[in-house]
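Here the structure comes first, spelled out in C-alpha cells, and everything after it is commentary.
One protein chain omitted, others in place.
Right after this comes chain A.
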Amino acid sequence: MSALSRKLGQLLAKSPVSIELLPGDGSEWLAEDMPEESNPHAPFLLMEGNLGVPRKLAYKAYLESVPAFRRSRTVLHAYLRVTPATGPSLDLVSAEDVADILDSSSVLLLVNPAHQSALNARKGLLTLGALDATRELRFASSLLTLHEGAKQSVLWHHRRWLLRRIYSLVSSSCGETPSRSSDIPGSLAGDGEDSLCGLGLDSDVLSTEFAIVQRACEIYPRNYHAWAHRYLCAEALATALRGDTGPGLMDAWQQERDRIRQWIERHVSDYSAMQYACHLEDLDRGLAASGEPITAVPAGHTQEKIPEERESVVEHAWTLVQAYPSHKSLWLYLRGALRPQFSPAALRLGSATSDRVRDGARALAERFLSDGSADHGGSVSPGEHALVRRHAARFLAWLSWQEGKLKLHGREGAVREIMAGGGEPRQGDAPYSFVSSV
C-alpha cells in the first residue's frame, strides 16, 4: 500500500468525530516550510477530532487503494474459507493482513461510501474476530458525517448489523405494531432479519441512534434511509416498552415524540419528518391500545378524555398549516394526520379532534380560495397567494375525494387539472370548478 493511503487509513481508524472532503489538494494551509510538529497529519488536517481530507489526495489514495483492496479481499476470502466451524481463531489472521484490509477499505469508503464490497470485507474481519464491533460502530458514525455517506442505505444497515452483534437477542419477536393487515404474524425478527427489535437496547443506545439520525438529516436533508433507520429504532423502542415500562425507556420514548415535533417546527418543508411523526403516532397508539401505562387513564376518566401531555399530530399539523399555509408539506402532514388510523382504539380517541380540525381546515381552504387577497393575520406574504390557493384547492379536492364526493374514474382531465393546480383563476371563473363537482 502507498504511504499516502496507509496514513489516511490510519487517520480514519481513529474514527474522527467528523470527516470532510476539502476542495483542492490542501496546499492552501500547508506552508512548505512548516515544521512537521505543527501538523503531524499533513497533508491531511485533523483538528479536535475533525478530519479534513483534500479531494485531490483522496482521489489519489482511492486509485492506489483499488488494487490494494483487491489483493486484501482475496486474502480475506482465503481466511474466511478456512475458518474452523467451531468459531473464528484470532491466530489465523495476520496483523499485516488486517491492517491492509482495514486501511484499503476505509480509503475506498471515504471517497465512495456506497462501496458495498469494502464494507463487507470489514464485516468479514468482524466474523473472524479481528475487528471490534463497538469500534466499527464509531467508524460507521464517522462515515455518516460525510455528505455522501449520510444517505447510504448500506451504512445504516451496517450499524444495525453491528448492533445485532453487540447486543444479544433477548426476545425473538417484534411486538405487535399496528400493522397494515390483520393477518401478519407477530414475529418479525427471524434469524438474519434486518431489524433492531428484541435486542434489549437500552435508552442510551437508542438515544445515540436517534442523535446520529438527526445529525445525518442535517447533513443530508430528507435523508431517506436515515428516516427509515429512525423508524426501526422507534419500533424497537416500542417493542421494548411492551416488556419493560421502567422510566428509562419511557423517558426515551417521550423524548423522541418531543424531538420530532421540535424538528418539524424548525423544518416546515420536511415531509419525511412529518410522515415519520404520523408513523410514530401509530406506534404510540398501538402502545396505548395494548394497555401500556404510557398514556394511562387516571381513575374517573373515560377513554375520550385522556389528558394528553402533548397535542396529537392532527392538532400539531393544524397549528402549523395555519401559521405557514404556503408550505405544501404542512398540508400533506395535515392530510396524513387526518387519515383514519388503523387501530380501533385510535379511531375512538381521535375522531372528535379530527372532525373539528377537518372542518376548520376545510373552512380555511375555502376562505383562501374565495378571496385572493385574504392574508389571515399576516401568515401569507403577497407573493405567496397563488401558491397558498394551489395548496388549498388541492386539499379541498383531496377532502372531497376522501368523502366520496369526487369521482376520478373516466375523468382523467379533472385529475390532471387538480394536479396542475389551475394557476391563477381568470376573471369571472368559478375558482377551481372541480371542487364543487359532485
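Note that in this section contacts are C-beta pairs under 8 Å (C-beta built on N, C-alpha and C of every residue); 3 or more make two chains touch, one makes a residue touch a chain; residues count from 1.
In this section, contacts and distances are computed from a predicted model.
A chain of this complex does not appear here, and its UniProt-recorded name among "Mitochondrial import inner membrane translocase subunit", "Eukaryotic translation initiation factor 3 subunit H", "Dihydropyrimidinase like 4" or "Geranylgeranyl transferase type-2 subunit beta" is "Geranylgeranyl transferase type-2 subunit beta". Between the chain not shown and the residues A:L4, A:V75 or A:V154, the one that touches is A:V154. Checked against the hidden chain, the listed residues A:K7, A:H115, A:R261 or A:H316 yield one contact partner: A:H115. Of the residues in chain A, those that touch the hidden partner chain are 59, 62-63, 66, 70, 73-74, 77, 111-112, 114-117, 120, 123, 153-154, 157, 161, 177, 179-181, 183-184, 187-188, 190, 192-194, 222, 224-225, 227-228, 231-232, 234-235, 269, 271-272, 275-276, 278-279, 328-329, 332, 335-336, 339, 394, 398, 401, 408, 412, 415-416, 418-421.
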